[in-house]
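Missing here is one protein chain; the remaining ones are kept as they sit in the complex.
And now, chain A:
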Amino acid sequence: MTLSFVPLTPLERGQLHVIRLRAIRTALILLAAAIAAEIFVPDLPMHGVILGPVLLLALWITVFAPGRRWRRWGYAFTGSELHVEYGLLTRVHTIVPVLRVQHIDVSQDVLERLFGVATLVLHTAGSDGNIVVLPGVSRTTAEEIRDAIRQRIGSAAHD
């Protein structure tokens, strides 16, 4: 259930693959460490005391968690505000008033480029929440939002 501010748009399907591939990368590192621990830690009570739980964890973060996390993300651009919502356990909904934006980044790493998504980063002058990140939008959407914000700030600065 989303908060009843504005109707939120889900992220691109490609972002689900990005989240999953990143999770697989993390899971592989964890599994490698667990296997190494199984081999090199002496006096284990039985085989699998380390590998077992890690396997379960890896299963969760690669199979079950990505879809849930992806579904929790949502955003809305109203012209004067950008809303970003995310979070599985703690639900977070951030509102960035466009007039408070200091500058804007649009970035794409290799994985994101592969699946045709981009990350929009808004910087404000705040202290804790000064960087608001919106991943998993198409590059055109990211650039459209960026241009709209830039135009809005530009016209406000001329007043």
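Keep in mind that, in the parts below, a residue touches a chain if its C-beta (ideal position, glycine included) is under 8 Å from a C-beta of that chain, and two chains touch if they have at least 3 such contacts; residues count from 1.
We adopt the following convention: contacts and distances are computed from a predicted model.
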Would you kindly match the missing chain to its UniProt protein name, picking from "ABC transporter", "Putative membrane protein", "Sulfate transport system permease protein CysT" or "Sodium:proton antiporter"?
"Putative membrane protein"
With the missing chain put back, one of A:Ala27, A:Val54 or A:Val132 would touch it. Which one?
A:Val132
Pick out the residues on chain A that sit against the missing chain.
3-5, 80-81, 89-97, 99-110, 123-132, 146, 150, 153-154, 156-158
